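Omission of a single protein chain aside, the complex is shown with its protein chains in their original locations.
The letters A and B name the chains in turn, as written, and every chain counts its residues from 1.
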Amino acid sequence: MIFGFESLEGGYGVPMRVVGANVPYEWLIYLIMFIPIGVFLFGFYQRIQVWRLAKGEIHRNDKIGERIVSFLVNTFLHVRVIKKPLAGWMHLLLFWGFLVLFIAAGVDAAHNAINWPHLEGGIYIGLSWVVDVLGLLALIGIVVLAVIRYVQKPDRLNDTKASDGWVILLVLGILFTGFVIEGARIAAQIQLSTTMQQIAYEQAASPIGWYFASMFAGASLESILMWHRVLWWFHMVIAFLFIALVPFTKLWHIFGAMIGYIFRDLEPSSCRMVENIEEAETFGVENIEEFAWKDLFDLDACTRCGRCQEVCPAYNTGKQLNPKVTLIQAMKQHLDAKTPYLIANKGQEEVVEEMAMTAEGAEVPNPAEQSLLYDIVTPEVIWDCTNCRACMEVCPMYIEHIPKIIDMRRNLVMWQGDMSSEAQGAFTNMERNYNPWGVGWASRAEWLNERNVREMVNLLPEDGKEFEYLLYTGCAVSFDDRYKRVGEALVKLLNQAGVSFGYLGTEEFCCGDSARRLGNEYLYQTMAAQNIETFNNYGVKKIIVVCPHGYNTLKNEYPQMGGEYEVYHYTEILAKLVAEGKLKPSKSLGAKISYHDSCFLGRHNGVYDQPRNVIKAAGGTIVEIEKSKANAFCCGAGGGRMWLEEEAVEGFKRINDTRTDQLLENNPDMIVTNCPFCMTMISDGVKGANAEENTKVFDVAEVLWQSIE
Amino acid sequence: MAGTWVFVDQRDGNIRKVSFELLSEAKKFGEEVSAVVFGKGVEGLAPEFAKYGADKVYVADADVFADYNTGAYVAQIVAMINEYSPNAILFGHTINGRDMASRLAQKLDAGLATDAIAAEISAGKGVFTRAIYAGKAIAKVEVTGSPVLATIRAGVCEVVEAAGAGEVVKAAVAATDADIYQVAKNFEATVSARPELTEAENVVSGGRGCKGPDGIKVVEELADLLGAALGGSRASIDSGWLGHELQVGQTGKVVNPNLYVACGISGAIQHLAGMSSSKFIAAINTDPEAPIFSVADFGVVGDLFKVVPLLCGELKK
Partner (left out) sequence: MKVLVCVKQTFDTEAKVELKDGKINDAGINLIINPYDEVAVEGAIQLKEKKVADEVVVLSAGADKALDAIRTALAMGADRGILVKQDKDADEYARAVALATAIKDENPDLILAGHVAADDGSSQVPTRVAEILGLPHVNVITSLEINDGVATCTSEADGGTATTEVKLPAVISSQVSWNEPRYPSMKGIMQAKKKKVNNLDAVAVDNKVNVVEFAMPAAKTAGIKIEEDPDVAAAKLGDWMLNTVKVEV
């Protein structure tokens, strides 16, 4: 029957569907389909060629099981996507509707072409119903998504392009014409049928199509059959267009996402390691092709949904950095423009020169000569980032923004030598005195005497007694006058709970977080190597870290250099001691508290409950603010920005003031933090808001000690 | 031997206070004390030095000395040393003083103690106390030779009035225009109604706690009430609230006033190096743990925006 023309009959005796009936030359589809498939494969191949240009190293072939699970739950359950509920669920409907319709169409086509057995009877009715209803849901999905983009117009979609509309129209067209064809078919079948039973099941099998059939009420059979034929071809053409367009438009995200879910970063929050830095010949990324393949892949994967933009503290305070527009999309456009040059360059230099010659005179700058760091992304954007991870937390494609920023910072710092004098100062301080404050290293343990807790501490270089935990306080406890009091509270708590701990004093170095995240990988590795050596010399197994930056670094980044320890944030230890009854709060604070999740304890490490439990045990009432836990807004000090000046942009507040306003929303008695940088930033914010009288800023350890002392 | 000479640091007849401090100090060594002054039309300054015990005033008055210039000044003093053989020459540790003393010392192949905070001079030998490592250590150094050369920090010696003969000795002019190798193009005096930082009896400084130009105004009011010089910590200089020339600290000016009032200054080592040798130190800071309190004679834990205006009120009473 392949070359035959099957006329549309009336209803069948057994509920079933004959595919391709009423369409002359229907078989041509089986030849034509190779065009869109070919185009698709060519486009896909081209994308792979682009990723293969990447020179950076990255390893994403471990943890196969975890990767498969990530693929499944993210693709089929949209676990990330639905975190934005309305758009997410609508997208899920669209996804499932489109997927099932595609499978159904494929099954039908396969049945027709290679004589798969017909689906008949109840099974046909049931499956057809499912497909029909999912089709409707998909239609609802795309309509709602269009309404969000064009009517609701959230700020995150502020770069809507014509192509976004065309893609929506295309999807809408495919779904809609599908139903109209079905309606026409049913309308024709009704006219052709001889018995009621033959058409009755159609209502059950295709409830939506049935509704569309009423469009043809009163039309002649001839015109219905003609409409059916025309629309059938139209439907096929736009469906094929869809397939062909996938690799060249935002539709690529369908595959970009699925591949991304497999190859996403599964490591605990860490910066990428530079191996053998002593022998390195270049540092960081100066040209776009120096990124790793996953980075270039990420640029293709971005659908410009703008969730990153919506949560970015830099963008929200008017800075140049917009993770969607000025980072990922800027690089994507540059990559696309530079690709022909890069592909040519793989062959020979002359070709590039030739191409550059022809590009000369044109008004568009030659992409091969544009600087990624200075023309495309710009240093302002690169330095604006606080590494707060909010963008990476919400990105439905698991795009890795921070590593790209850090790679570019590495080049600016270690290769161009281009950084602010504040950054230079922080580096110099760490080099000379092993702390970013720059206070003489020899006074690192003096806070013990200043706060009168020397007797409670096993200062390892002097006392050298046995210990279970190493207390790694980090620089702030030693050198930030405000945070010395937090160190004091913690030492008293550990002492009271009978925890055996040692402290390195002057032998402790900065963890290196600020250096690493400001792009000075070399300095970071120097700090880390020294600390690891010292830890190993003292036989350290378990570490309690005070500063969340140190916690993240020791826990997630030192293993890259062979430093494997059991690392706890002090709030985890305090929560455990309270739960075990080793610390018994005796008086209740009775204070209304806004709790601020620091980025490096919260989003980077998922520690949300333990600090809250400690505060509750101390009798504090936490009134959760809107932006808390994984949605918390940065204080502005992460990513080494603690050491850089932040100029307020006209019409906006600074990041710390913005965050402080959020924390002050419920007029709390206290704002409680868990991080010395946050403490500084938010204390400044509270002073700036003239709220010092009513709202005090404390650390979790202080709050607990106040309830015990 | 012609006793101890004090080289007078003056510009347009305005004598820096350190010159009087040195005359008073030189009196302690029991030798004849002479002021040595170079300039144009400076002879009339002689009685000023007599008031602080100068037995003689050597004057070299000529156009070539109108403005300080190392070449002509050094040529002149070398000639005078050859003629009068002073036992020791003391300079103020000012920019000009150390410039001239260093060039002179090398010309004489001699040693020189700069920035001394105490001096003992006997025949052919001087023992000077110097603060080294920004005041973190003290070195006592011995300079031998004739004359003994040293520059002394401003503010460390007290000015004591003592009548001296003040006999004017006109020195033969031994320098010519050919000795001038630095061509002075311009001099812009710091325009301020307040005394200079290194000269002032009292200094009032503002730091990060001032939060901005408004806070500096509060501090200025106190400075003017006390007739004090205005200074600042690095934070207020870097923020642009105060000019660079007003920075007190290791990389700024080292001051030794009678009273130093630190307002909103936490007291980083950098800052302490520039003011901790002040005779009296008062500090106002919101943070009770600020290191400034460890050197303050009188510390107030409080907000400078509240305390300083009230303090001005108290002082006006």
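The working rule: contacts are C-beta pairs under 8 Å (C-beta built on N, C-alpha and C of every residue); 3 or more make two chains touch, one makes a residue touch a chain.
Computed from a predicted model, the values in this text were never measured in an experiment.
For the chain missing from the display, the contacting residue among A:176, A:227 or A:283 is A:283, taking the whole complex into account. Residue B:296 is the one among B:235, B:248 or B:296 that touches the chain missing from this view. Touching residues on chain A toward the chain that is not drawn are 280, 283, 413-417, 419, 421, 423-424, 427-428, 432-433, 438-443, 522. Within the complete assembly, residues 9, 11, 16, 70-71, 94-96, 98-99, 101-103, 105-107, 109-115, 127, 130-145, 181-190, 196, 202, 225-227, 244-245, 250-251, 258-259, 269-270, 276, 280-282, 284, 288, 293-303, 306-308, 310-311, 313-317 of chain B touch the chain that is not shown.
Just so it is clear, only the chains that are shown with their structure count from here on.
If each chain is reduced to the centroid of its CA atoms, chain A and chain B end up 61 Å from each other.
Contact residues of chain A toward chain B in the complex are 439-440, 450, 481-482, 484-485. For chain B in complex with chain A, the touching residues are 266, 269, 287, 289-291.
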